[in-house]
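All protein chains but one are shown at their positions in the complex.
Showing chain A:
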Amino acid sequence: MRTTARLIATTGATALLIAGCGDDATKTAAAGDGRITVAASDTSCEVAKAESAAGTVTFTVANKGAKVTEFYVYAAGDRVMGEVENIAPGLSRELIVELAAGQYETACKPGMIGKGIRNGFVVTGSSAPLTEDAKLAQATADYQRYVKSQTGALIEKTTEFVDAVKKGDKEKAKALFPVSRTYWERIEPVAEIFGDLDPAIDGREDGLEPGQEFTGYHRIEKDLWQTGDISKSGPIADKLLVDVQKIVDLANSTPLSPLQLANGAKELLDEVATGKITGEEDRYSHTDLWDFNANVEGSKAAIAALRPALEEKDPALVKTLDEKFAAVTASLEKHRAGDGWKLHNELTQADLKQLSDDINALAEPISKVAGLVAGK
């Protein structure tokens, strides 16, 4: 967390948003090729059709596996066109997505990890190329939709976490702690716009001012891992859920500018460089790599939303970013443990140096994106 909101408010960009507003994955399906069923298991992802006409496409994703899964539709560079998060075993969820003609990929992510099980998906038809401003407007609309799906999952998982804490189920709460935080960490710069709530939700004990109460995820983390006593954590857990709901409502009703996306992508990597590499963030549970991965995913999502605009302005930079994101992901994958990650205190100094180098290599070119988006 940070104690001050760092996203720079911009003027003049808000108008760009209007064009993209109104996309809502939960609304009823419109035209297109009708429903496409997706049978997801722990090892397979069977998409009934591999192509569709341009327009609204509806996927019905049935999770027949034993792990929680996710379903994504990606454009080039893993730009998320739409996704459904947190599909529990046995459940079916719908994804409604607007797709212009082009090459896409679908992905199921059993266990909610990694690249997922990918399939090609072709959309045919004609669509007019977007102007530069329209591309930026599309970027914010795409990213806003990403925020919406992430905040939805954040509420669901935090509710489960809070329930486990209140029932005194320590093992379940411990397992849910890094998972619920994943959705938070992916969109943290958005949350940080709302200065007061961020410290209440994600503040660390040493960041408190005199008289301020230690609340939020890390307070419960301390109760779970250090003191081992959550019998009195109920009110803190309730407050966490209330605060998370507040921030989710704010995040979904506040328009973002393209510049905020660019700065957010950089800030997420700054979070990694300052808090996660050092193990400060999750100092009691040492689950920092979950947050690390989520920060990188969130950064990638913001850059992916900007991708069509960046392709036009600086294709070489886009190529560099693809390479550097891939390098970070590859280094991180070495520390995978099952569906999760090794603990921070299980990594060697050499492991951390490697991760630090990879983050620096990525963050430096990402710092150029804001200037490009500002377009001067």
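One rule holds in what follows: a residue touches a chain if its C-beta (ideal position, glycine included) is under 8 Å from a C-beta of that chain, and two chains touch if they have at least 3 such contacts; residues count from 1.
Assume contacts and distances are computed from a predicted model.
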| item | value |
| --- | --- |
| Missing subunit (named according to UniProt) among the choices "Branched-chain amino acid ABC transporter permease", "Formyltransferase/hydrolase complex Fhc subunit A", "Molybdopterin dehydrogenase" or "Deferrochelatase" | "Deferrochelatase" |
| Listed residues A:93, A:109 or A:324, member touching the removed chain | A:324 |
| Hidden partner interface residues of chain A, rising order | 259, 324, 353, 356-357, 360-365, 367-368, 370-371, 373-374, 376 |
